[in-house]
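With one protein chain removed, the remaining protein chains of the complex are shown where they sit.
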Amino acid sequence: MLTLEQAQTIIAATRAKGREMGLKPLSVIVLDAGGHVLAFEREDGASPGRFGIAHGKAYGAVMLGMAGRAQMARAEAQAYFMAAVNGVYGGQVVPVPGGVLLRENGTVIGAMGVTGDSSDNDAEAALAGAQAAGLDAEA
Amino acid sequence: MLTLEQAQTIIAATRAKGREMGLKPLSVIVLDAGGHVLAFEREDGASPGRFGIAHGKAYGAVMLGMAGRAQMARAEAQAYFMAAVNGVYGGQVVPVPGGVLLRENGTVIGAMGVTGDSSDNDAEAALAGAQAAGLDAEA
Amino acid sequence: MLTLEQAQTIIAATRAKGREMGLKPLSVIVLDAGGHVLAFEREDGASPGRFGIAHGKAYGAVMLGMAGRAQMARAEAQAYFMAAVNGVYGGQVVPVPGGVLLRENGTVIGAMGVTGDSSDNDAEAALAGAQAAGLDAEA
Partner (left out) sequence: MLTLEQAQTIIAATRAKGREMGLKPLSVIVLDAGGHVLAFEREDGASPGRFGIAHGKAYGAVMLGMAGRAQMARAEAQAYFMAAVNGVYGGQVVPVPGGVLLRENGTVIGAMGVTGDSSDNDAEAALAGAQAAGLDAEA
């Protein structure tokens, strides 16, 4: 089970990686194994709607058990499938990189979502965040 | 304009006050002047749905320019009015104490929402959080 | 049929009346006979969510053909009826004074909504606005 302290570590390390990489202002969310928000931070200068995008990346990952890259591949192969998924989940899934599954001993214990720069850069920063908390991560 | 650093200060001080008062696990949100999420934390042991309650307390405050106690008074005098407000704002308003307006030089710069204990205790912890960030707060 | 020029006159005169009465910052909307937005202005210092409240007051008026005071009386007598109306109209009706029907030669040609001060003061400013445009108004 993810703790708030782990979530804080993940967010701080993701943001630090973003600064190190010179990325645009990031927004970072951590969800628990049920897809519910544990912690979120939006850096100064990010656009106001970033909570929803960060949430959508992480929510799809944990609800489907499928990280952002796998969701994107599915969306590109079968756009209608991800559209249908969004019907089921109330339009809350954003199927692109930056949504990352968090595992401990092979079990999914939550997900994180990062948004603000390119999807690939968002995902790279996210992986650094998960690593700082000692978690296995799949982008 | 609220910064993320101010939001972090508010959340940490609210949580510290909750521990000092011996409250149940708290969830604390800070919204900007447009009602958009800046930061959120949910303490371990809190129920999973607390993001929505914290958000609803803060969202109604900033969108209506009316803190939680004033919203509660209006809901008790005119239940149908607050029901209608919730229709307008997509059901996102929770009109009870714990929703706190944050002001700087008289101008509303955001709102915070606290949930987890009684509404009055939530509001008391929130005020301590706002004070730690040097902001005028109205519960 | 309401013109944009009439809507501008209504809004300007409502705002002028608000200043004359010393009211809080007002938000004023004018809808056409089909309930669609013609014009809107939100005064500096008003809370960000005022569009939805102004819209809800005017929308209920024109869709039901019933001004704000009549809607409020109905809500107080039969809260469940106005709740049901809001189910039908997607939660967009705010049944309190400040929603005003606009008539020309006895025919409803639109509605206006005012919010920002007490509902009664909102309605009084609205009537001054409608009068400036030479329209019969029912608050």
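Note that the chains are named A, B and C in the order they appear, and that numbering of residues resets to 1 at the start of each chain.
Operating definition for what follows: a residue touches a chain if its C-beta (ideal position, glycine included) is under 8 Å from a C-beta of that chain, and two chains touch if they have at least 3 such contacts.
Keep in mind that what you see is a predicted model, and the values were worked out from it rather than measured.
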item: Option from A:I29, A:A46 or A:I109 whose C-beta touches the chain left out; value: A:A46
item: Touching the absent chain when the full complex is considered, from A:A39, A:V96 or A:I109; value: A:V96
item: Contact footprint on chain A, counting only the chain that is left out; value: 46-49, 52-53, 55-56, 75-76, 79, 82-83, 86, 90-96
item: Hidden partner chain, residues of chain C it touches; value: 3-4, 7-8, 32, 34, 36-44, 48-49, 51
item: Residues from chain B at the interface with the omitted partner, ascending; value: 32-36, 90
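The rule we apply is simple: only the chains that are shown with their structure count from here on.
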item: Category of the chain touch graph - line, ring, star, complete, other; value: line
item: Gap in Å, rounded to a whole number, between the CA centres of chain C and chain A; value: 43
item: Chain A-chain B separation of Cα centroids, rounded to whole Å; value: 25
item: Junction residues of chain A, two or more chains touched; value: none
